[in-house]
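Here it is, the structure, as structure tokens.
A single protein chain has been omitted from the complex, and every remaining protein chain is retained in its original position.
The letters A, B and C name the chains in turn, as written, and every chain counts its residues from 1.
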Amino acid sequence: MLSFEVLGQTIVNGIAAASIYMMISLGLALVFGVMRVVNLAQGEFMMLAAFGSFWLFTLYGVDPYLSMVAMIPASLLLGYAVYRLIIRRLLGADDINQFLATFGLALMLQGIAQYLWSADLRRLPYVLPSLEVGDVTLAGVRVVNIGVCLAVLAFLAWFLGWTGIGRSVRATASNRMGAMLCGVDVRRVDATTFLLGTAISAVGGTMLALVYFVYPSVGAGLIFKGFAVVILGGMGSIAGVIVGSLVLGITEAMVNVYVSSQLSALVAFAVIFIVLVSRPQGLFGTAR
Amino acid sequence: MLALDSVEAGYGQAKVLHGVSLTVEPGEIVVLLGANGAGKTTTLRVISGIIGARGGVTFEGRPLIGMAPNRIVELGLLQVPEGRQLFADMSVEDNLLMGSHSARAKPHRARALEQSYALFPVLKERRTQKAGTLSGGQQQMLAIGRALMAQPRLLLLDEPSLGLAPQLVTAVFEAIRRSNESGMAILLVEQNANQALRFAHRGYVLEGGRVVHRGSASELADDPAVQRAYLGLRAATA
Amino acid sequence: MAARTAFQNLAGRLAIAVGATALSLCAHVAPAAAADPIKVGIVVPLSGAQAGSGELVLRGYRLHIDEVNASGGVAGRKIELFTEDDRADATTSTSAVEKLISQRGVVAILGSYGSAPTTTGSDVSERHKIPYIAAHAGELRLHQRGLRFFFNIHPGGPPRDVALATFFAEVLKPKSVAGLHSNQAWSIEGMKTLATALKEKAGVEIRQDEFPANTPDMSGQLTRIKAGKPDLVSLYGLDSDNATFLRQALELGLNPRHISVLGDVRASKAAAGLNFDTVLMCDDWFVGLPGAENEKYERLYRTKFPKDTPDRFAVKAYAAAQVLVDALKRARSIDGQGVRDALSATDIPTPVGQAKFKEDGQRLGTFVVAQYQKGAPVVVYPESARTSDAQLRNWRGFR
Partner (left out) sequence: MTSSSTPGGTLLALLPWLVALAIAAAVPLFLPIYMQRVAVTCLMFVTLGVSWNLSGGFAGQLSLGQAAFFGIGAYGSMITAEHVTSDLLTSIVVGGIVAGLCTPILFPAFRLRGIYLGMATFALGESMRVVAEKVFPGEASGLHTPVVFAVDSLAPYYWALGIAAFTIAVGAWTIRSRLGLGLMTVREDDQAARSIGVPVALYKAIVFAIGAFATGLAGGFYARYLGFIDPHSVFHLDHSINPVFVTIIGGIGTELGPIVGAIFWVILQEVLRGLTDTPAVNTIIYGLLLLVVILVVPRGIVGESQAIWRRIADRRRGRRTGKEIPVVAD
């Protein structure tokens, strides 16, 4: 059972899962880093984008990797509305209130999706040929997903590291008051960050639709994986998100193959609990 | 240049400023003295637009109350805040570059960076280091350097000497004086009244959110009440 | 003048409304006349994860009842249906059944989808002495509770598992078998029965693996199975699990000689785009199964829902409705006890086979094995129902 092929295949499976986890966690981490708001509805942005790509393919035969791009402007519209109507009012609000308000938003979006499209589990019938590397088989869509994920990370690295607005985002995350005193329009930074997170989740939504089911509460299940990743990596740390996603994805895959498939559902929750009580700043965060 | 007229401000229900009036003229160094909790920092926050207030605050005739902090920075009014408010996990150079964020400062960014490095050579040595890893004095230099990057016309300084070794205090004040000589007006909040009065043109004394004394630096230094309250201990130990 | 007219108008309407209410109150008090409708309750999940299946079950019930009503009802009395949503949830199911019985006064309940809501729902209905007819709940323990008012169209797991094991042993003759089942009780029970029967008939062990029901990702399990290189993989899961399995088996290059699943692989919306050819399936009903009753069902279904293929959840519900209507016709009195007694003597043909209940309320039924060939299921086992030979070549994957 402990053959190299199984191990290799398991790690690849884990990385493929991690690429999806990264898409939801990046949004969570960015928004938390800059605004200190935990946005529980991040998963629903993903769900809506997944439905968008699903319907574009099912009804009009649009290639999902094309609709992935089309989902970005659509998600920006929704994201801006959510930011203006809800998120902006939650700045500096009580933890409990932020949590419950965004939870309310999440439920509302789920309800709307269910009202429109029913609770059925659906799958986007799109396949790409698999790759054989030795005894390890790589599903085509998963390989492309990993590629898309790397592209998103590269974009993010460029945006945050090399652009002026990116520097403002980092500055605001690092010290909000300091950024204001430097003349940064922090509200614009907030909006930019929130929309960036929304857009990444929208891209993730299409990735999700290609390998998972599409249904109204798909995002609700994923948001907790996102929490586990963000807590593991350190709230608000981008490097933490990358490492956290890989650790979670690969650990889950390993537990699934070598221990028990049911217990692999426990990994994310165990990570949340154990990391919070033992090292609340996570792997990459600094103690606050 | 800057004028405050009966400014009232506070946090929630707790009122801190009960009608503060003061002015800063071009090219001046004005010092704001007062005990802890007198409202010095709150006054600076009102000017920078960090907190709201009632009353009149104008900068070159333009009302500032209700204006967003980033717009105030665009006017050339910069604050080096208490506690420095640096971007601890960003590099020294990124911190300085953030200083020239405003549209009016951006075109002069390269030259301003040169000037900052010339003023504080130690910052150039450590340009790639994270700001959080600098010593207290270096952080203060970085905070001032960052503010200067914005090409301010009026610089607000909140306790620049706090927690610094004496020779560093001298260096910091020297840097401030040099900036002033190039035409920048300065409003300084200091507890180290002795040094501040030696260096400022005029001063105000705040007590319980009100201006209780005002005058030229030498007048204040000679005022017995000011001496008793703010210079006494210093005078005795000096 | 205009205002006055409007007022008179309103007053007139009010008078009519009051009169109508009074009349309906009298009607309520008066003993049930022969033309009063017979009230029947339906509890199905219309929200939550099982809403899709619940919707199909509801279709099946309505399909038959509407037809009966259109042709004059039962002894001149129409059947009036009251539907409640139970979210396939044990708690909601109790209040839904309670509401139907105590609030609506129904004489029978057509039941839910899934074993949990069926358990609690039938408990409540037992206490009211109102018959509960389940259409889709397969667990053994449902019938070990000694209920007298509980009837189940589903013949339960063991006949299915034994049929499947016999087919494997006699036709496929596999050397190594992997079994993959969901974490639900019916699935665990079923796999156990299958393994025992196969051991007995062919001397082959089944290597078993488990996954959480409705999982979107089985790659871990499939990785493990692939390493064992089985020539038959038998899957016990929900419709969505069938789709996930086939898709990921292909993605991960797991290509055993035979794949067997439960139910119809095409049933899940998640199965879109897959090629099912050569996939083996076990159930008590398939589209196109010969027989007059089924032909009638399929005709009705296609008339009512021209875009859809006749459905296997709907067909069991349809059969349950047939059984109920038949009992209502034969019942000595239209009340809980009368309908119950008539139900226990049921012996009628339905699309899923003859309906006849055992002492414990479960229907005696037989299962068939079908295989997708050129895009449509054909029955390959047993001999008596066979429409075509099983094709023993490898599954090809996607279209």
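The definition used in the following text is that a residue touches a chain if its C-beta (ideal position, glycine included) is under 8 Å from a C-beta of that chain, and two chains touch if they have at least 3 such contacts.
None of these values were measured; they are calculated from a predicted model.
Among A:A16, A:V38 or A:A209, choose the residue that contacts the chain missing from this document, as touch is defined above.
Counting the whole complex, the residue in contact with the absent chain is A:V38.
Would you indicate which residue among A:P73, A:G92, A:P129 or A:G147 is in contact with the undisplayed chain?
Final answer for the missing-chain contact: A:G92.
Looking beyond the chains shown, say which of B:G10, B:G56 or B:G215 touches the absent one.
Checking each option in B:G10, B:G56 or B:G215, the one touching the absent chain turns out to be B:G10.
Under the stated touch rule, tell me which residues of subunit C contact the chain that is not displayed.
Answer for subunit C: residues 46-48, 51, 83, 85, 87, 89-91, 94-95, 98-99, 102-103, 114-116, 118-120, 123-124, 127-128, 137, 139, 141-142, 145, 183-186, 188 touch the chain left out.
May I ask you to list the residues on subunit A that touch the chain which is not drawn?
Looking at subunit A, the ones touching the missing chain are residues 38, 86, 89-92, 94-101, 103-112, 114-115, 176, 180, 186-187, 224, 227, 231, 260, 262-263, 265-266, 268-270, 272-273, 276-277, 280.
Here, only the chains that are shown with their structure count from here on.
If you walk touching chains, what's the least steps from subunit B to subunit C?
Minimum step count, subunit B to subunit C: 2.
Which chain is most central here if centres come from C-alpha coordinates alone?
Answer for the innermost chain: A.
Please identify the chain with the largest separation between its CA centroid and the CA centroid of subunit C.
Using the mean of the C-alpha atoms as each chain's centre, the farthest one from subunit C is B.
Can you identify which chains form the pair with the largest number of contacting C-beta pairs?
Result: the chain pair A-C has the most contacts.
If you average the Cα atoms of subunit B and of subunit C to get two centres, how far apart are those centres in Å?
77
From the mean C-alpha coordinate of subunit A to that of subunit C, what's the distance rounded to whole Å?
37
Using the touch definition from the top, which residues of subunit A touch two or more other chains?
Answer for subunit A, listing residues that touch two or more other chains: there are none.
What are the residue numbers in subunit C that touch two or more other chains?
none
Residues of subunit B touching subunit A in their complex?
48, 50, 68-70, 72-74, 78-79, 81, 84-90, 94, 97-99, 101-102, 105, 146, 150
Of all residues in subunit A, which touch subunit C in the complex?
1, 3, 5-6, 9-10, 13, 16-17, 58, 114, 118-123, 125-127, 130, 132, 137, 139-142, 211-213, 215, 217-218, 253, 256-257, 260-262, 264-265
Name, in rising order, each residue of subunit C that touches subunit A in their complex.
Per the stated touch rule, the residues are 47-49, 51-52, 55, 183, 209-212, 214-217, 219-221, 223-224, 226-227, 240, 243-244, 247-248, 250-253, 268-274, 398.
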